[in-house]
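One protein chain is absent from this view; the other protein chains keep their places.
Chain nomenclature is as follows: A and B, assigned in order of appearance, with residue numbering initiated at 1 for each chain independently.
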Amino acid sequence: MSEVVRQHPAFKYMRKQFLPHIWCPGCGNGLILAAIIRAIDELGIDIDETSFVTGIGCWGLTGNYINADWLHTTHGRALPMATGLKLMNPKLKVFALTGDGDLAAIGGNHFIHAARRNVDLITICSNNMIFGRTGGQVAPTTPEGKYASTSPYGNIERPFDLCRLAEAAGATHVERWTVMHPVPLTKAIKKAIEHKGFSFIEVLSPCPVQYGRKNKFRNPSVLYNWVKEQSVSIKKAQDMSEQELEGKIIIGEFVKKENIPDLSAQLLKLQESCEKKS
Amino acid sequence: MPKYEIRFGGFGGQGVVLAGVILAKAASIEEGKNAVQTQLYGPDSRGGAAKSEVVISDEKIDYPKVDKTDLLVLMSQEAAEKYGSEIKDNSIIIYDADLVQLNLSGSFTPYPVRATKIAADMGNKIAANMVMLGAVSAATNIVSLESLLKIIEASVPAYAKELNMNAAREGFRAVKEIMGRRGGNEN
Partner (left out) sequence: MRISGRQFLQGNEAVVEAAIAAGCRFFAGYPITPASEIAETMAIRMPQEKGIFMQMEDELASLSAVIGASWAGAKAMTATSGPGFSLMQENIGMAVMTETPCVIVDVQRSGPSSGQATRAAQGDLMQAKWGSHGDYELIVIYPNSVQELYDKTIEAFNLAEKYRTPVILLSDEIIAHMRENIYIPETLDIIERKRPRPEDKEHFLPWKPDDDGIPPMAKFGDGFKVMVENNTHDATGRTNQTDAALHTQLINRLCNKILNAKKDIVKTEGLFLDDAELVVVSCGCVSRSALEAVKLARQKGIKAGYFRLITIWPFADEQLIEVAGATKKMLVAEMNTGKLLREVKRVVDPYGVQVNHLPKIGGAYHTPGEILASIEKAVKENE
């Protein structure tokens, strides 16, 4: 491992024996992991009380690289498994790392219920708008008209707005950023760590190999610049028409509700009331 | 003809699988032989070892994989180390001289072809696998260059046809040149 890598502040949090990671050159996942590590480091969180529950997909492989307790789940089940973990050890800070395919396709039902229940989790979705790991199939987040291996003629379905979905399902902290916004992303993760309730952070993280190549983005920088150019803040978006917002990525904090009890608090209350009765 | 066994070895992203497919298709569709193509790769899109195997025969092919090769095409050092000893006597090895150092014993005819460099000079190193295909035809005559070019043309997008077909022609030429220098009594 080079000296540059060893000197990097994130290095002490990594499972060194498994570096270099397997993510493709140009993948956004490394940028999100860096933001997570910065957030943990800046808050001074005890890594021994931090758990990672990750789904199937490239983003779910993060547990190989961050040196902490890691549960690699079956496809789509990061949230219900994280729920079980958090409920039975509430002092843990539980991160659920799930890609857009894992979360919004097979994991969709679990997504809306975890949000509704306000389980105290930090859910970070790396959204590359495609099923990357299995070869670039269309996902519930692929924009209309875009190409994927199972939408060879262009996607005819409308994609989810994952943040609106989380909000409607009852999530109490919802933000969207992109890998081109590392500073606000780190801030958002810090907020999520300290938030008592279901935090959902969607991160637009392009996949140059699958999404990029199928949609005529010649190389990663073209794709990343496109993501940056398409990003518009919530504030600015409020003054824009529906037409102007077409294809735009709205970034910022959508929801931050305090004082709504998380599921663990509710369960504790229930246990206490039963105790009293017996 | 007894079955002819070919293995392409490289890393994910070099196109060794496509090379095997094109070769097998050329042998079966263009030249009427029986051909089976298989591959082995890991779950990662880029990097990781990748191999592609082709068996060509006039008879029905039972076992579809390759044990020891009549022809070995190497595009990475890892592949050379892994497959270099799984060769038959008097077999052929074509290798990318810029990526592979051949430290092998055994009786084989080596053809060093700087496929990646040739492809890069022609405009895109991604066509290195096509260079290797042309080299395969020249070195073994298992399929003709014409048959390969026909299948290559049908297998790549329109904007890439010219490049890929020329890459194959260059690989063919490179091996013929080596044969010429060696006195032309190979094959």
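The rule is short, and it goes like this: a contact is a pair of C-beta atoms (placed from the backbone, for glycine too) under 8 Å apart; a residue touches a chain by one contact, two chains touch by 3 or more.
Nothing here was measured: the structure is a model prediction, and the numbers come from that model.
A.B. asks: I'd like the shown chains that the missing chain touches, ordered by label.
C.D. replies: Hidden chain, whole complex, touched shown chains: A, B.
A.B. asks: Taking the entire complex into account, which one of B:I6, B:A19, B:A35 or B:A168 touches the absent chain?
C.D. replies: Going through B:I6, B:A19, B:A35 or B:A168 one by one, B:A35 is the residue touching the chain not shown.
A.B. asks: Touching the missing chain, which residues of chain B?
C.D. replies: 21, 24-25, 28-29, 34-43, 61-65, 67
A.B. asks: In terms of residues, what is the contact footprint of the unshown chain on chain A?
C.D. replies: These residues touch the chain not displayed: 56, 72, 74-76, 101, 105-106, 108, 131, 134-135, 137-138, 140, 149-153.
Heads up, the rule we're going with is that only the chains that are shown with their structure count from here on.
A.B. asks: Would you kindly tell me how far, in whole Å, the mean C-alpha position of chain B lies from that of chain A?
C.D. replies: The separation of the two C-alpha centroids amounts to 42 Å.
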